[in-house]
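Removed: one protein chain of the complex. Kept in place: all other protein chains.
And now, chain A:
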Amino acid sequence: MNFVDDSVELREVQKLEGHTDRVWGLAWNPATGSAGIPAVLASCSGDKTVRIWQQNPSNGPFQCTAVLEETHTRTVRSCAWSPSGKLLATASFDATTAIWEHSGGDFECVSTLEGHENEVKSVSWNASGSLLATCGRDKSVWIWEVLPGNEFECVSVLQGHAQDVKMVQWHPTVDVLFSCSYDNTVKVWAEDGDSDDWHCVQTLGESNNGHSSTVWALSFNATGDKMVTSSDDLTIKIWGADIIRMQSGGIFAPLPAIMIEQFFQYIGQVFTSEYDREGVIASGAADDAVRLFVESEESKIDGPTYNLLTRKEKAHDMDINSVQWNSA
């Protein structure tokens, strides 16, 4: 596959060092990076800590401004900022999810969510910040409601996946939850009215053009009508969803997620992929490379096509665990 535009190139700006074990995940604080507020990034690691990095001044290098330690007793696998940027949730192999609040210059652990039987793999806030979802090796997905005073209440425990659930992600506009798993499927969960009754309303598996191996990650574009999933089967797939049908609800709003396109580009398992604001997809894989894809201007009769925008080989020395676009 030829590059669409040979002049586009990925250039490493800075390498952030400090963690003493592999870095599993990253999250940009959504309330930073524009309007004069320096960008803030959180990274979580096998060294059981989370580091906060800030760009100081706004165009300068990133510096580590805080280390969140002595709370998790095992690897911190994933971290996510609340939409307001005030809270940071961290999911750990120690079976807990910690909620941190920024007060003054320090981060304080204000709540600990327990309930998973073993390693928590991922955590995600919904668009309004009123709900939090976690998932783990115990095959379950938990939904928590955020209450005043940093209280969290368990709304539902969802069973359905047959194996380890690798990631959960809320849809960017509708309160529908997506999860992906070692069982090769992506499941879609929605609430029945307002009753706390969450069900799996759709499963994207091999029979609907889904993946044939572990699905590691999923991500939505800004409007939520497209989703990208990345997998151990060496492909990423783009899915389309009918937002209008999703929003009009009813008891079950079946989301016709249809596989649009897939890429057989990878030599190593694809661990992560993410849409940016303009619809460029970045992906990272076990072959140590970062790739960018973009939807092409000429569309085929049966749907949109995608082109490889650029590829950065050996972006890291080992597997790439996470890619995150700065939304500013």
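Operating definition for what follows: a contact is a pair of C-beta atoms (placed from the backbone, for glycine too) under 8 Å apart; a residue touches a chain by one contact, two chains touch by 3 or more; residues count from 1.
FYI, contacts and distances are computed from a predicted model.
Between the names "U4/U6.U5 tri-snRNP-associated protein 1", "General transcription factor IIH subunit 3", "Aspartate aminotransferase" or "Essential protein Yae1 N-terminal domain-containing protein", the one given in UniProt for the chain missing from this structure view is "Essential protein Yae1 N-terminal domain-containing protein".
Among A:Lys121, A:Lys139 or A:Lys237, only A:Lys139 touches the chain that is left out of the view. Across A:Asn118, A:Asn150 or A:Ser212, the residue that sits in touch with the chain not pictured is A:Asn118. Of the listed residues A:Ser84, A:Ser103, A:Ser128 or A:Gln159, the one in contact with the hidden chain in the full complex is A:Gln159. Taking the whole complex into account, chain A touches the unshown chain at residues 113-115, 117-118, 138-139, 142, 145, 152-157, 159, 196.
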